[in-house]
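Shown here: the complex without one of its protein chains, the others still in place.
Labels run A and B following the written order; every chain starts at residue 1.
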Amino acid sequence: MAVHTYREQIRTRGEADVIDITPLAQKVLARSRLSNGILNAFVPGSTAGITTIEFESGAVRDLQAAIERLAPRNIHYDHDRRWGDGNGYSHVRAALLKAGLAVPFQDGQLLLGTWQQIVLVDFDNRPRDRLIIFQLVGE
Amino acid sequence: MAVHTYREQIRTRGEADVIDITPLAQKVLARSRLSNGILNAFVPGSTAGITTIEFESGAVRDLQAAIERLAPRNIHYDHDRRWGDGNGYSHVRAALLKAGLAVPFQDGQLLLGTWQQIVLVDFDNRPRDRLIIFQLVGE
Partner (left out) sequence: MAVHTYREQIRTRGEADVIDITPLAQKVLARSRLSNGILNAFVPGSTAGITTIEFESGAVRDLQAAIERLAPRNIHYDHDRRWGDGNGYSHVRAALLKAGLAVPFQDGQLLLGTWQQIVLVDFDNRPRDRLIIFQLVGE
């Protein structure tokens, strides 16, 4: 049993940009040489989240529309009054989607569905260089 | 320390069917003979999610009603235009609830509350045979 921790950087466009990070997860899994265990994908930051989706442009836009209904851009946020960076909705969205997801792997393969990808959703109101932590615990 | 990975199959009715999978989780935990660690319940697929709830019919219907408000069946989804399987809302709901949950166990018992069950919510628009991965990492 061992723990391997990887840091990967990606460029996002913000505003609920949805980015397929499955290739990064597969790359670090291969590099770890682990066969069986948990891969925890985690974004250190309070304006992004991680989930899975069928990564095709229709479903991605549908998710973005649902997020807009859940925490609309054009309503009042107390955070904005205090901090002035105008991304109160980003914080709320990220807290609801949550910063991490633990995905099992076996025989060196992530146990995802055929049409299921791990995605980062960047809720900030501007492009960001995002650090993603991939931590693997396994054997 | 060891990793054990189990696959369990269940039949669902789709349309936000909520199924108590705690007995399956307890069964694989007993079979693993592990005492302490993490049980990660994960559904490989992009139209289902896993969470916990007090599994009684009132709370289950309340959750289903909230999900219907969050991503209603009867609005437009871009996914449907491209793929024609009419389950765009299923994808959005699953991405928001997320595919997995990590539950701690100790002395061979899941550390759930008395009125807290692990549930699969199948968001697809038809009955499904669902595979659930239970992966245990512990000692």
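The rule we apply is simple: a residue touches a chain if its C-beta (ideal position, glycine included) is under 8 Å from a C-beta of that chain, and two chains touch if they have at least 3 such contacts.
Only a predicted model underlies this, so the values are computations on that prediction, with no experimental measurement involved.
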Among B:His4, B:His79 or B:Lys98, residue touching the chain not depicted = B:Lys98
Touching the missing chain, which residues of chain B?
-> 1, 36-38, 51-54, 56-59, 61-63, 66, 69-70, 96-98, 101-104, 106, 111-113, 115-116, 119, 137-139
May I ask you to list the residues on chain A that touch the chain which is not drawn?
-> 1-3, 5, 38, 40, 42-46, 70-71, 77-83, 88-89, 91-92, 94-96, 98-100, 102, 133, 135, 137
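The working rule: only the chains that are shown with their structure count from here on.
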Give, as an integer number of Å, the spacing between the C-alpha centres of chain B and chain A.
-> 19
